[in-house]
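Sharing a structure here in structure tokens format.
Every protein chain but one is kept in place in this view of the complex.
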Amino acid sequence: MMINILIGFGVALFGFVLQTSLGGINRKIIGRLQKRYGPKWYQEFLDIFKLLSKRAISHGWLFDFGVIMALGGIIATATFMPVTNSIVAFPNYDNFFIFVYLIAVGMLGMAMSASGSGNPYASIGVMRALTTMLAYEVPFMIVILTIIKLTGTSSITGIAEFQQLAGNNWFMIALPLGFIVSFMALMGMLGKKPFETYIAPAEIASGPMVEYGGKQLGMLFIMHEITVFIEVSLFVHLFLGGAENILIFLLKYAAVYTLVNLISNVYGRFKIDQVVKFFYKWPLLLAIVQAVIAVYLGWVI
Amino acid sequence: MASLELLLIFTLISGVIAYLVGKVHPKTGSILTIIVSGIVFASLAYFGLNEQLLTKVSYLPYISFIQTPLAIFFGVLVSFVFFMVSFFNPYFIDKYTYKAVYSLLYLLSLAGIIGIFFTDNFMTLFFFFELVVWSSLFLIPLGRDEEVSVWYFGFSVFGSFALLSAILLMQSVTGTFDITTGLQAVSGFNRLSVFILLLIAAFAKLGAFPLHYWLPKVLTDSPDPVTSIFSGGLEKLGAFIAVLGLVKLVPTGFFIDVMDMYLTHYILAILGSLTIIGGTVMAIRQDDAKKLLAYSSMSNGGYIIVALSLGSSAGISGGLYHIIAHAIASTAAFLAIGAVARQTNTTKMSELGGMLHKMPITYMVYLIAIISMAGIPPMGGFISKWLIFQGVINKGLILVAAATFFGSIGSFLYVFRPLAALFLGQELPQFKETIKEAPIVMLIPMVILSLLNIVTGVYPTNILAYINTLLVDLNIVQLDITRWTIVGTNGTLNPALIAVMFALGVFIAFIIFISLKKSRKVELMDTYTAANFIYTEELLHYSVDFYAPIERLYEPYIHFMKKFYQALANKVREVGALVKYYIFTSKPEVATFFIMLVIAILLWGDLV
Amino acid sequence: MRKLKLFLGPQHPGMHGNAAIHMYVEGDIIKKSYLLPGMLHRGFEKGMERHSFVNNISLIPRVCVVEPDINELAFAMAVEKLADLKVPERAEWIRMIIMELARISIHLMAYGGLGGPTGNYTLMYHAHADRNTILGFFERITGHRVYHQYIVPGGVRKDLPNDGIEADILDFLTDLENRYDEYRDLGIENPTLLARIKDTILLPEEVVWELGVTGIGMRSAVNKPYDIRKKMPYCKYDEVEFNVPVSNYSDARSRVDLKLKEVVQSIRIIRQCIDKMPEGKVRVPIAQGQSMRWTVPKGHVYSVVESSRGEFGYYMVSNGGTHPYRVGVRGASYPQGLLGIEKYMPGTRIDDAALWVDTMGVCSPEIDR
Amino acid sequence: MKSTKFSELTQEQIDRKWWEIGDFFRRNSLWMLMYCTGCCAIELPPAMTSAYDMERLGMGPMATPRQADVLLVTGYLSLKTLRRLIYTYEQMSEPKYIVGFGSCTINGGIYHDSHAVINQLDRYIPVDVYVAGCMPNTESVMNGFVDLMTLIKNKQANGWIKYKENNDWYKQNQKEALGEVKIKDEFHE
Partner (left out) sequence: MNSMNNVTTIKELVTKKITVLKEEVIDQYQVSFEVKKDDVHHLLSVLKQAGWRQLSYLSAVDWIEDNEFELVYIVFNWEKPVHIQIRCRIDRNAPTMDTILPIYPGAKYYEREAHEFFGIAFPGNDSHEKQLILENWDDIPPLRKDFDPKAYSDARFPKREYSNDHVEMNGQKESKQAKREERRTHILDLIKGGKK
């Protein structure tokens, strides 16, 4: 058990390092897209450690407690994440619902701490984040329902292995509509444009982050990197057939994340009610159609 | 007190004593309610869980008891809620006009509850059902508004009549009032009728769509402890009847192969889904914290209906577990709001703010309660929601699943709102000086409930094991559990492991936090305002129309149910005005009495 | 009902320029708002009274930071009218080139600035890259990137450099024209941006007249070519061919659209200017060697030019001395910036507040002065 | 024998080592506060965007003072701005640096005789680097940032320490120019 826990924290650390370096590389790629040179690839590390080295301010015990809870919750979630078929801390316990709901603890911690700062922009940002969550989660969960119903398991490695056993017939191909929906949902989850409403610097001055600086912000950055790791690798395992070894995982992970970034960078951001409208229009419909086709009619390519 | 009969008589008599004492000294009377409900809970829990309750009846006529796991399950749970809430009674008794009556009614309801759950006869059940309706009916107007009790009365009578018709129909077909044999014997089209009638009664009591209209009104306007009772306790009567109708009654109707369930059950699941969506959507737009939680109770009632109508072991055990988890969490949440209301005399979120700084323990209680209500690990709500999702996904119910997912995320939205608007944010000047933490006696139940929230989330297998014995009683396949894990149809859950990992994660985060440079403490008003100066806390507290953008999307569509019921009420009022002119006075209590008298006379023939 | 007070600026990423908008908000709808100007107040009008006519040349570009050349031209035209100076023809054409280059640059900046409130930063980077090229041309012509001090009473400071600048400018303009569609795709044709800017922040025709909004705001609402360059042509605008783009429905999108269309017209004008520009002197000398003691006859005059935001005017009074007696600046965004925000911003959502300021063209330095 | 290596270092020395490591990160990741106080802000977009791309140096704009490291005072400061600037500066988390742009921050520049513009910024808040010019070229702006990085490396960018140590002096100067720094009137309730 001790070994498993250590592996779990190893995964969390690995996720942090991977996502932070990839984030830096992506900033460079985006820089090129915007006719710039771009920062160093390890810039994200510098930023985070810089923040940790600063002397921050605090608005009371809840302000700090929320941040600790946020980071703790996310680290705990990451420990359940499988990297490949064999590198998984708690085999059989990597239940899909754990990721959806345990991530929420971290989010709740952050939301609580942000609102606890007493800044209205933070509260508005939290409101928008929750509303966005309400928007993308329902279509996404319906697609997941389809997958779980098809595979008969909600274990992430189980689903990945199912795809590999089916001759690498990924759900990306088997459930094309569901894949499109989930990709949009992934963009919503990662808070990428056009669903970036809750950061929106020009409207609410970076939303929940408005009062953070120094170590709290640094910890939230770490939390954010790990969250992105969880969400993107969830996507890799669910739709891209998981990974037999770590190289394939890295490749798929980088591809998905870079694609999300490239797409998001030529878009502006929606208003918050447009996000809700957007997700409850076509993606929800597509997800239901996909579910009906796959579950009731059994038409899976 | 191992004998149910003695327990019942004891509760009734002490109710009268509490009334008499309360006439002299109201506070003592209310303290008596704590003691009595404590004794009732202790007896039921101790003897019930060891299956040592005595069901022999020697003093009361026409009444017989039976000891089933289902009865013990509900009895222990509801009496526990009564016990917890009774701690609040001494602090709120001063706010009522009829102080002594309150204690009497409180204990009468408790007695009724015991009767309902432990009887084996449908007529007795109906009698106690009416006892609870009456006593709770008079509890409501102790708060503010008499109109809501009329609404409650209307829906309750509707439910009661449905229940009565179901009973009489069943009796006419099978010739017995016995619950178990009666429900199994009824067949054919009558079975469907009984099913529908029972479910109407259950829906009316549970406040499920489309019979939900009274619930938010009652829960908002009744006194704070009564609200907790309703949400955690009395509403569960509906769940009990739903179990009778959905699980005990043999299902009937068209069987849908692809979903592996009966059409009737599927329709119920859809109605439950509508309840979930309606409750969620309405809860999001409330300004009153109590009303918000009231709609959340409605939404959770929908979960219970969905879960019970699934019929699979995961579904039913999830539903039963949800009854526990929701009872604990919502009682805790209501008590926390009640504690705030006692200090500030309001539950409007737009008038409050920053209570965290003066009431940290109440805040933690509320936080834990809402984590459970939102179904986030490591709290009890997660286990039940996980089980329900297992059931729903296994059956492949897409629309129902969409509704449950929506409700699950939506609950995150609405429970966060009181947290942000009421406890967090700027500390308003009018509360800076006067507000203190709630008294220790009020904190006791809240803390106990919070601990239970955590226990149900970390170590649920004990309770699930009990639910398994219950499932045996109901002829359903048991849930596969081990000491630490729950094995669902498509996955394994280890709640303790999640909790441990969460604790470790928080520990690591804490180590990171304290090893870094210490932060500088600043005032709450020293905050980013785009470099402008501001001195009024109120202007910096975001609490009005919290979810304005999403509210705007559905605002035009929400009033159709309200319009329907208002139109109905107007029609009834027109007829009623005619009757009232001759017979009744303006008091709803009197009207109730008359109607009950009529019902009693009608029933007399059937009873003998 | 309790309200929430939110602020847009001065220190806010959504606010360009140093001014604060105080907003009282219910839910997310602004119920009451006003601009708190004055953070860029330098006492310009007082300062100009304290400098001689020639000294003022270095002061005036700084009135409006983003678009300094209109100040120079308006000031120079006012002085020329008072002193009855005749500007050499080549200087007029050079002035037009400068003005139109400046117009392209500010429109590009505003168009890229649309990327700020809506979050499309790629658009912003691309637009600024092109603006930077124009600033490079300015540096080659005038020696300064931003504050050129190039258009002086009596002409322009010096002739265009003899290093093929005209060809370079033409090359750049062709390049810009080729990328025009790309710009539109990235910006106002982008579906996500369209969702933000279409049918929001309306400016009906009555409001235009009530406030006195000019420029693109007016033209987008009244559907008539109300442009100073057409109506009362200065420089040689009556000798070049160009259209004034108009529309009859003024939402955020149509205003931005007009900006892009004006860029095309400006490109047209510059081409004609370079084509038609004669050789010759570029400046009439004023009070040779004694420019510090140069006096201007008594009088009062109001000179206007068409800026990117509308009618930009200088009211100048001279009492016959070396210093202007009184200089008043009519900022083009004065009406919509102050009264517009107070009266017509309420009802907007907080999401759109920054867009409101952006697309209405509120420029705080010319309000404060 | 084993522990000598550590026992030689006092707590103070260890702190200083940590501080040096922190300085490495701080100078490579300067987040600036976008507060366009005056006209020099117009040369910031070129510095930030494609032509010069500040992000190469690890610099980037930030939304709020809490998150930022460098306060850019871009140009002249009217009294109204100075109040807000001081308020903003005090909200930033330490260590914090100030770069003053243009001649106006140095000696009032072209507005030295204006009734609304202060003349000398470092009487009110400490300035680490000045970038002279009216307006300074983009190259000199970039150069100013590189200078700031060098100063941080050499531990000379300690304006914020000065501000803490000589707080009374600064406060007095602020009071002389502004009256009360924080104002409360009908616009600021």
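Should a chain be cited, it is by its letter among A, B, C and D, assigned in written order, with residues numbered from 1 in that chain.
Keep this in mind: a residue touches a chain if its C-beta (ideal position, glycine included) is under 8 Å from a C-beta of that chain, and two chains touch if they have at least 3 such contacts.
Small disclaimer: the values here were computed from a predicted structure and weren't measured.
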item: Shown chains that the omitted chain touches within the full complex; value: C, D
item: Listed residues C:G9, C:P37, C:P61 or C:G217, member touching the removed chain; value: C:P37
item: Contact partner of the left-out chain, one of C:V264, C:V284 or C:V301; value: C:V301
item: Contacting the left-out chain in the complete assembly, out of C:K46, C:R184, C:K236 or C:R271; value: C:K46
item: Among D:A132, D:L151 or D:A177, residue touching the chain not depicted; value: D:A177
item: Missing-partner contacts on chain C, residue numbers; value: 37-38, 41, 43, 45-47, 49-50, 52, 81, 209-212, 214, 224, 226, 231-232, 292-293, 295, 299-302, 304, 311, 313, 315, 317, 319-323, 325-326, 328, 330, 334-335, 338-339, 368
item: Contact footprint on chain D, counting only the chain that is left out; value: 79-80, 83, 106-108, 112-120, 123, 176-179, 183, 185-186
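Convention: only the chains that are shown with their structure count from here on.
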item: Far-end chain from chain D, centres as C-alpha averages; value: B
item: Most central chain, Cα average position; value: A
item: Mean-CA-position distance for chain B and chain A (Å); value: 35
item: Approximate Å spacing (C-alpha centroids) for the pair chain B, chain C; value: 64
item: Distance from chain D to chain B - Cα centre to Cα centre, in angstrom; value: 57
item: Junction residues of chain C, two or more chains touched; value: 4-5, 10-13, 22, 28, 36, 125-126, 129, 349
item: Contacts with 2+ other chains: residues of chain D; value: 35, 49-50, 63-66, 84, 88, 91, 93-94, 189
item: Parts of chain B lying in touch with chain A, wherever the complex brings them together; value: 258, 354, 356-357, 367, 371, 374-377, 382, 385-386, 389, 392-394, 396, 398-399, 401-402, 405-406, 409-410, 412-413, 416, 419-420, 424-427, 488, 490-494, 497-498, 501-502, 504-510, 512-513, 516-522, 524-525, 527-528, 530, 540-542, 546-547, 549-550, 552-553
item: Parts of chain A lying in touch with chain B, wherever the complex brings them together; value: 5, 8-9, 52-60, 62, 64, 67-76, 79-80, 90, 92-93, 95-98, 101-102, 104-105, 108, 111-112, 115-121, 123-124, 126-128, 130-131, 133-134, 137-138, 141-142, 145, 148-149, 151-155, 205, 210-211, 214-216, 218-219, 271-273, 276-277, 284, 288, 291-292, 295-296
item: Residues of chain B defined as touching chain C within the complex; value: 350-351, 529-532, 534, 536, 538-546, 548-549, 551
